[in-house]
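What follows is a single structure, and I will ask about it in a moment.
The complex appears here minus one protein chain, its other protein chains still in place.
As written, the chains take the letters A, B, C and D, and residue 1 is the first residue of each chain.
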Amino acid sequence: MSVLIFSIHWQVMVVLLPLAGAIACFLWPRRGVMLALVCALGTTLSVAGLSWLVVVEGAQRYTVGGWGAPLGIDLYVDGLSLLMLIVTSVVGVAISVYANGYFERSRARAFWPLWLFLWGALNALFLSADIFNLYITLELLGLAAVTLVALAKGAQPLSSAMRYLLVTLLGSLLFLLGVALLYHSSGSVDIAILAERLSASPVVWIALGLMVVGLLLKTALFPLHFWLPQAHASAPAPVSALLSALVVKASFYILIRLWLEIFPPNNFVLGQLLGLLGAAALLWGNLQALRQTRLKMLIAYSTVAQLGYLFLAFPLANIIGWTGALYMLLSHAIAKAAMFMAAGNILRFGGHDSIADLDRIVQRLPLTVTTFALAGVSIMGLPPSGGFVAKWLLLEAAIRSAQWWWGVVLVLGGLLSAVWIFKVVGYAFTPSPVPHEVRAVPASMEWSALALALTAIALGLFSSWPLALMMVGLPFGEGGGS
Amino acid sequence: MNGFMSTFLLLLVPGLPLLLALPALHSRLRRPLYLALLPAVILWIVPADIALELPWLLFGSGVAIDGDTRWLLASLVLIWMVAGFLLQATRGTKERRLTTFLLLMMGGSLSAILVTEMAGFFACLVLLGYAYFGVLLTADGSEASRPAARLYLVLLVLSDVLLFEALLVTSIMSDPPWGKAIGEEVMHPAAQPPPLLFYLLLTFVGFAARGAVWPLQSWLPRLSVSPHPALTLLLGAVVIAIALLGMVRWLPLGELTSPLLGFLIQGVGGVALLYAVVAGLKWQTISATFILFFSGLLIIMVGVGLADPAVWNSYSHWGNIFIAIIAIGLAVLTLVRDRLGAPPCNAVVAGKPAVPMVGLLEERIGRAIRWVSKAGFESLPRLRAACVVQIVRLWQPHQWQRMLVRGEACFRQWHYAIALSLLLAIVVVLIGISFQDYPETAAVQVHINQEGVQQ
Amino acid sequence: MTLLPLIFDGVLGFTLLWLAWQLLGSPDLFRAIVLFIAFGLLMALIWVRLDAPDVALAEAAIGAGLTGALLLAALARLGPPSETASLDNQGDRASVAEGGGLPFRRWLVALHLVLACGLGYAVMSLPSAAPGLSDAVANSLALSGVSNPVTAVLLNFRAYDTLLEMGVLLLALLAVWSLGSTPDAPPDDQPVGGVLALLARLLTPLLLLVAGYLLWVGGRAPGGAFQAGSVLGAAGVLLVLAGWRLGRRFAQLPLRIMLVAGLVLFMAVGLFVMLVGGDFLTYPHASAGGLILLIEAAATLSIGMILAALFLGIRPDSRADQ
Amino acid sequence: MTFFLFFALVGIGLFTLGLYAVIVHPHLLRKILAVNVMGSGVFLLLVALAKRSDSVDPVPHAMVITGIVVAISATALAVILMLRVKGETGRVKLPETPQE
Partner (left out) sequence: MSWNSALPLLVLASSLFPGGVIFFLSEERVVTRTVLNLAGATLKLLLVGVMIWGVFHGEPYESRLPLLPGLDLVLRADALSLLFVTLSAVLWLATTVYAIGYLEGSPNRSRFFGFFSLCVTATIGVALSGNLLTFLLFYELLTLTTYPLIVHRETEVARRAGRIYLTYTLAGGALLMVGTLWLYTLSGTLAFTAQGFLSTLASSEQSTLIMIFVLLMMGLGVKAALIPLHGWLPQAMVAPAPVSALLHAVAVVKAGAFGIIRVVYDVYGIQFAATLGVTLPLAVVAAVTIIYGSLRALFQDDLKRRLAFSTVSQVAYIILGVAIVGPIAAIGGLVHLVHQGVMKITLFFCAGNIAETLGIHKISDMNGVGQRLPWTMAAFTIAALGMIGLPPLAGFISKWYLGLGALEAGQGWVVIVLACSSLLNAAYFLPILYAAWFKPPPERWPAERSFGRQETAWPLLAPPLVTALLTVVIGLLASAPFSPLQWVHFITTSEYLP
């Protein structure tokens, strides 16, 4: 058994299985659902195999083509990327189950291959140790995501998709320009080699500046979040879920990777700048969320806000801070996916997602409301939930590094998000006066969302395992930026 | 008679009346008052001294019967019998509740005589006091007597508080207050027992309020002209007598001296006597006058005792007997008055001294409450509400909202957004170039202690 | 150092910038696209000047040719050019007005100048000797199975990139298909007669030949799967323009199999060599050349088909579904 | 100043021009063109700088070929999206004001 596990090249399987699944779904669209589910399962198993490998043997470097860096392309798995892969799998499986009930046949035909492509792109991105390869995965990811957004009908989704496409192309180009400059100043595109060869010079800073902004555009950090709310809100529910949960996190992952590996040390002021933007995102996003009248729009703005949390790790820049941010990423991915799915259920059930009229429908979907509430608990950062653990760690980092102002922001952000969450949940406690036409919600949609929400809660109770996993290969090695 | 039986009997003396106070029980019995008195009578007859420790409060409580208390018990039983006899006539809708209150009162009074320590006595006193209030209002529901009853209630509460404080003070003075379980080392060296005078004053005023001693007597005349002679009897012979008994028992007569207070108390007693003689000589309120007079006498006695312990010691056992005699005397007086057939009682005339004063008092209190509520305590929440309104006003309309909307609209403009990203890129690069490799910028991070997470 | 190439380069470069300026600023969209095609051809020239013939081929075929065709077709579908142009102009002015007018533009220009200066500074401050990978490539070229270094990089050293890139291409097709036909798509069933049909009939075999040649020569000289594929795609575009359509029978599964053949074969080869006992995409040195050719052949076919399908813009069997 | 540096600077010029056009031109087709021009600029920079050493570095060439293919994929998607936007809204530009 263990021989089998160690002899399979799990890294390759993790990337190729979704791609193969996408091709299969493309070839035989009528079997799409079955193929996709099998593929989701296979990918998850591969990720499990990879985790086993990594946990037992430590961080893994894999040379595609046998050439090795700098000539060839390396795949690198450590705790950081493994965690991202696992999040992707968890959310991915749930989204697959959910989408099975969500899409009617004609759109399902388009959805499955695109979604599997996106999954493959995500996995490839998390595994890659090569910045040009990262560019390609970013493009693959961006195009798939844009198309998925455009799957929804109507003018709004299409124009949001268009805007999203332009933004993601711009971001990629900025990134590519940075890659070009870095390649020409160091002669390699491998992250590890870059880390060795680069020293703080204006060229490097210009390249890094371009890459950072390109990635920030894709991550939709305040004030560059302008494309996100509409794109996430108008996409079909499973797509919103995976965009908010995974896609924006991918570019954040690259950013964190670059920051940890190839950024010159002692970039304290830059960290403060990113933290400042994160704090602004946290407050602005939550305030905007409060103002929204549509549920999905509200959740989308909350994504803007929650992304701010992730950036608070940059000024803190110690292991606890990074762990906290990653844990936030993890729990936010899962909780936000659950939340969008719940919103999708509500939308499907009542035909609208206007918050003021939710009272007509919420009472008949107790599971969905529970999902929303549980996910909300995690997003607010109340115990026991993943969000709490993350906030705890971030706050601890803030106090330990004597930067209490970030702590204030953290607490304030949690309270603000509580306001809008309870604004929505409050409608669960309104008597429903008017019965109206409803569309049944398949059980698979309700339960997959609930399962995710419960996972987000469970993350608060069993945090030691993910935390230990993050530390494999010491991605935050010598304490990050400090 | 074995120990168990006697213990049981002792507990039954207050227990049976309390038990019978349940309406469901006494409504099925023919003469619950007499029945409830039965254990007391038996205890009186059985000539044995019994004592019993009860697990109440941490230092325990006790009931006992000995020579002195036997006398008191006897007189009390007698009075209750008379009262029962007088109350035979009462029949009607209120009877059941009246009986309940009477039985509660009986339980309280009997146990007050039997308990051996102050806290227990206090408990009985409270039961007695509130039960009497119930009796008053149940038996005599006339609007005229209610203000006086309320005044009585106010004095009762005040007296309770004062006595409670007195109890605390005495408890802290007798060290250690609650056993040796917790070592002396944690006892506060700073703990200074309050002065004795404080305690004496508290006790005296507390009991004086209950016993209608001169300056606090205004409720007494009105309540003692009740249509029910039994109520008058109970008021004087039970409520006031036991209050006086308490005073005699609680004040450290014969042990400690306080000449100043002793003199003061004598003065009060003297004035009370004078007042009784001058102001109270009316047939309708003869019993009140009687009570005032004799309680005045007793107060003088107490005052003398407090001023000079030796004097008190010489006639100390007369104290209890004196009280018993007052009670019995009052019983006789009431009976006689009842039998002679009092002239028609003019409530309004009789109530004259009490009612206006009570009315005035209540009105003043009401006005004070209104004033306070206007000026003070309601203004705080009102202030807070105003603040909340301000905040809401700040929040809800327009200003912030508009800022949010405009800001977001601005961010959403394509050209602004992309230009902003460009600007951000330039800023990042500038920061990166200008702040690199300055070690002191990282100085803030020195505090980082990473051991916490390593595990 | 001769002056002539310098002048030539200067003219080339400035013309390119001027073209870009013109195409981005021209009020007429049709003219802009035509200029864009010219821009692409000029780029191809520059690639040649920079010793990058492979890139030049790809640029000429894809960057200038196919992109231009795609954009022209899109413009045609957008509606009458005059209307769009006027709308565009209005939009331009409106946008400037919305964006705060002239001051904003001034700021914007300043910002861009700063950007350009910064980037220029970065480029100028790079060391004059490139720390590139040319030596590494040259050292390993013998083991790669091909002698054209660009092909070696594309299909051996960085084959994983290429694999993913084919994924991007396929994804684009998927995206285009799943977004379906636009409501106002021009009726494309009419037979196109005349010169175009004749041209198509004449050019298609030629293009096929060129594609085959480029594919074959790619191992040794400039050329390769992408270039060949784009030529094939051009042929497909021609056919499409001429009104030729796949038969219904082929428009279903067989077409799809052809579309994915390149990617599937690529993945299959990569996995197969794993079975032999290496990492993913590690070709045995002896058979590397053959394997690369195999992959390239399939990739050429797929790339050509995909590019043509992208141009067509709708699922060929969509009519069959309706 | 050597000629490859000149081309690299031209590349930068193209990138900047393209970016400016992306920002100020609302018409989607022109935005697509502009993005393509930006891409060309980056490619030019990538290849031109590879000329610095005597021997030709093929890796940037391969990268650019990859980039060109990615660019046409993106352009194809952008074009189809643009057409759909036109079909749904009747206008070929992005709505600037938030639709609530």
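Please note the rule applied: a contact is a pair of C-beta atoms (placed from the backbone, for glycine too) under 8 Å apart; a residue touches a chain by one contact, two chains touch by 3 or more.
In this text the structure is predicted, and so the values were computed from the model without any measurement.
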Shown chains touched by the chain that is not drawn here: A, B
Residue among A:H9, A:K218, A:R294 or A:R400 that touches the chain left out of view: A:R400
Contact with the hidden chain (one of A:G58, A:G154, A:G351 or A:G426): A:G426
Of B:L19, B:A74, B:I172 or B:V205, the one touching the omitted chain in the full complex: B:I172
Given B:L16, B:A40, B:M105 or B:V126, the one touching the chain that is not displayed: B:V126
Interface with the undisplayed chain - residues on subunit B: 23, 55-60, 119, 122-123, 126, 130, 134, 137-138, 141, 150, 153, 157-158, 160-161, 164-165, 167-169, 171-172, 177-178, 181-183, 186-188, 190-194, 369, 373, 377-378, 381, 384, 449, 452-453, 455
Residues belonging to subunit A that touch the chain removed from view: 366, 377, 380, 382-384, 388-389, 391-393, 395-396, 399-400, 407, 411, 414-415, 418, 422, 426, 429-431, 460-464, 467
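What we mean here is this: only the chains that are shown with their structure count from here on.
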Separation of subunit A from subunit D, taking each centre as the mean of its C-alpha atoms, in whole Å: 27
For subunit A paired with subunit C, centre-to-centre distance based on mean C-alpha positions, whole Å: 31
Inter-centroid spacing, subunit B versus subunit A (mean Cα positions, whole Å): 67
For subunit A, residues contacting two or more additional chains: 132, 136, 139, 143, 146-147, 150, 163, 170, 177, 181, 183-184, 202, 206
Shared interface positions of subunit B, touching two or more other chains: 408, 412-415, 418-419, 422, 425-426, 429
Chain contact graph, described as a line, ring, star, complete graph or other shape: complete
In the complex with subunit A, residue positions of subunit D that touch it: 15, 19, 22, 28, 31, 35, 38-39, 42, 45-46, 49-50, 52, 59-60, 63, 66-67, 70, 73-74, 77-78, 81-82, 84-85, 88-89, 94-95, 98-100
Residue ranges of subunit B in contact with subunit A within the complex: 401, 404-405, 407-408, 411-414, 417-418, 420-422, 424-429, 431-433, 435-439, 441-442, 444-445, 447-450, 452-454
List of subunit B residues in touch with subunit C within their complex: 413, 415-416, 419, 422-423, 425-426, 429
